[in-house]
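In this view, the complex is presented without one of its protein chains, the others remaining in place.
Chains here go by letter, A, B and C, matching the order in which they are written, and residues are numbered from 1 within each.
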Amino acid sequence: MSRYQSLKEECFEANLKLPALDLVIYTFGNVSAVDRSKGVFAIKPSGVDYATLRPDDIVIVDFDAELVEGSMRPSSDTKTHAYLYKRWPEIGGISHTHATYSVAWAQAQMDIPIMGTTHADHLPSDIPCSPPMSDELIKGDYEHMTGQQIIDCLHEKGLKYQEVEMILLGNHGPFTWGKDAAKAVYNSKVLEELARMAFLTLQINPKAPRLKQALIDKHYWRKHGANAYYGQENFEK
Amino acid sequence: MSRYQSLKEECFEANLKLPALDLVIYTFGNVSAVDRSKGVFAIKPSGVDYATLRPDDIVIVDFDAELVEGSMRPSSDTKTHAYLYKRWPEIGGISHTHATYSVAWAQAQMDIPIMGTTHADHLPSDIPCSPPMSDELIKGDYEHMTGQQIIDCLHEKGLKYQEVEMILLGNHGPFTWGKDAAKAVYNSKVLEELARMAFLTLQINPKAPRLKQALIDKHYWRKHGANAYYGQENFEK
Amino acid sequence: MSRYQSLKEECFEANLKLPALDLVIYTFGNVSAVDRSKGVFAIKPSGVDYATLRPDDIVIVDFDAELVEGSMRPSSDTKTHAYLYKRWPEIGGISHTHATYSVAWAQAQMDIPIMGTTHADHLPSDIPCSPPMSDELIKGDYEHMTGQQIIDCLHEKGLKYQEVEMILLGNHGPFTWGKDAAKAVYNSKVLEELARMAFLTLQINPKAPRLKQALIDKHYWRKHGANAYYGQENFEK
Partner (left out) sequence: MSRYQSLKEECFEANLKLPALDLVIYTFGNVSAVDRSKGVFAIKPSGVDYATLRPDDIVIVDFDAELVEGSMRPSSDTKTHAYLYKRWPEIGGISHTHATYSVAWAQAQMDIPIMGTTHADHLPSDIPCSPPMSDELIKGDYEHMTGQQIIDCLHEKGLKYQEVEMILLGNHGPFTWGKDAAKAVYNSKVLEELARMAFLTLQINPKAPRLKQALIDKHYWRKHGANAYYGQENFEK
């Protein structure tokens, strides 16, 4: 048995969530899970249908995207995952989909404005959309530069990857991350729902206002940080 | 066995309806059920996924939101439920969701206009949307004041909670209620469908008229009150 | 066993199709089936959920909407069905739903324009939407007058009920009919799909043209009438 068996299982389970949550059709997505103690991550093989995917198909690569274990070619987006794992020490999983509403906002090249408490429950800012890459970079090491594009976009907008666990790549689609692969997939689903709510809101009222700062703070911090009182952590009767 | 066992079961069953009716993803909602003879209500624990929720996880609290029985922290919205149970003696259940179309109207900060008989079959007015709370109140006892916000909004619009069993909290989402928890959930589903119909209607015809008063009266009163002739109550062959 | 047993079964099966085809939630619809040799029709009881409906719950009434057999109150729309059966000798079933897109067009008070061959495969004209009833008639024998409203609307627009098997009641929703109850339900589903296609078409291109007459004729008549060559009728190798 592989020494990466449990990592492969985690990655496999998280990948299967994508079609179950209606986030992908066919092979339109990939999830990875990291094991920092071993310096590797597990990722979906390229172009394999979720219906036939098995745990042993999962590929193990290092943080330079070099193959460590596996008989299949890893996802074509592997270098993007590697770039982020190398630079963001606090994340444990990454998810990439072509979910419909998320892609629509990415194609519109617009940030998703924060307009409600559902959004503020998850992140305290708009959901950033990166501008398209320059032609020169596209023709170069494209998937590697996609990682840099993500980090640059967050940096320019003054966002922390520990708080804003999602981004839209302009004209492409969403990348999300989190403490593990399951949380990254959770964020993909939440992003898709926020994208749908924001779309509908602006259809109903094109002048719908941004959420006021007091509500952003209230909802974000009641679920995050030391003074959170949502969920079952730190609960004392 | 707990003396609140049947109340917990009622609350549990009603909570499970939320994902079954496509009204929530993950933990985006909560339902409560009251037992007025015992002066308590049962409510979903905070942040627990519907897939793993068990009847024994349901928390019992009193009308001041104080814990009576249970090993888990109750929903972060518990004080809102408590506020309403204390002031509205005729309700038996409350449901709160982040259903997509309902949230979109709440984010648009607009009442849902009454435009058809499906709407009038359930309530004789627009579905009210409360304005956002003041910053001062948000930073204070937020969930408690949310209950007051609901009651104030109905009062200002001249609506009775016995007739209008639903409201949108501006920028947040829907709260619904009814004679028991099942009816509160029913109202959540009906509200979501009315929100979707109204959205589509105004997309098709932005000048679509309000339903004429004669049809509001006809449809509302053929299903409600002493002269109703819908359903099987008071049926004599 | 009732002498209307097979009629009740036909009506029961057709009613169950409504939730299965996503045309209704809860009790938002009713289907009837006629037996002209016995001068009666079978219809859903009022306010009964589809999940608990049994064949024996189906109510038998005559063409004046008088109860013939059954222990439950028939649908509140029974007089509308009776009115149509009495005046349209060639129909065998009627279906009424509150399907979302159909209702949205009804609330918009607009005919659904014929814009594609999917539409022309089923009827050779726009789908008519009746104007709202006068206040006087609403306050009178409302459900009876709803039947007259349907017939008047078709008459005024010069449409034949044998060709146009569907209508939208302004501010209310769709009624459809056909040679039997199953065909009436089929028409409810087709109408909902045509309503959705027309909505999307006009969102994409508000100036989308009406289907040219040559295509209306080609598609309608290749499926209907003596020279039809669609389906398996009159097929000779």
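Observations, loosely collected:
By our rule, a residue touches a chain if its C-beta (ideal position, glycine included) is under 8 Å from a C-beta of that chain, and two chains touch if they have at least 3 such contacts.
Predicted model only: the values in this text are computed from it and were never measured.
In the full assembly, the chain not pictured is in contact with A, C, by the touch criterion defined above.
When the omitted chain is restored, the residue from A:Leu21, A:Ala108 or A:Ala228 that touches it is A:Ala108. With the whole complex as reference, residues 115-118, 186, 189-190, 193, 196-198, 200-201, 203-205, 208-209, 211-212, 214-215, 218, 222, 229-232, 235, 237 of chain C touch the missing chain.
Although one chain is not drawn, its touching partners on chain A can still be listed: residues 25-26, 28, 45-48, 67, 71-73, 76, 98, 100-101, 103-110, 132-133, 135, 138-139, 142, 171-173, 199, 202-203.
By our rule, only the chains that are shown with their structure count from here on.
Note on connectivity: the fewest chain-to-chain touch steps from chain A to chain C number 2. In the contact between chain A and chain B, the residue numbers used by both copies make up under half of all numbers at that interface. Between chain A and chain B, the centres computed from C-alpha atoms are 33 Å apart.
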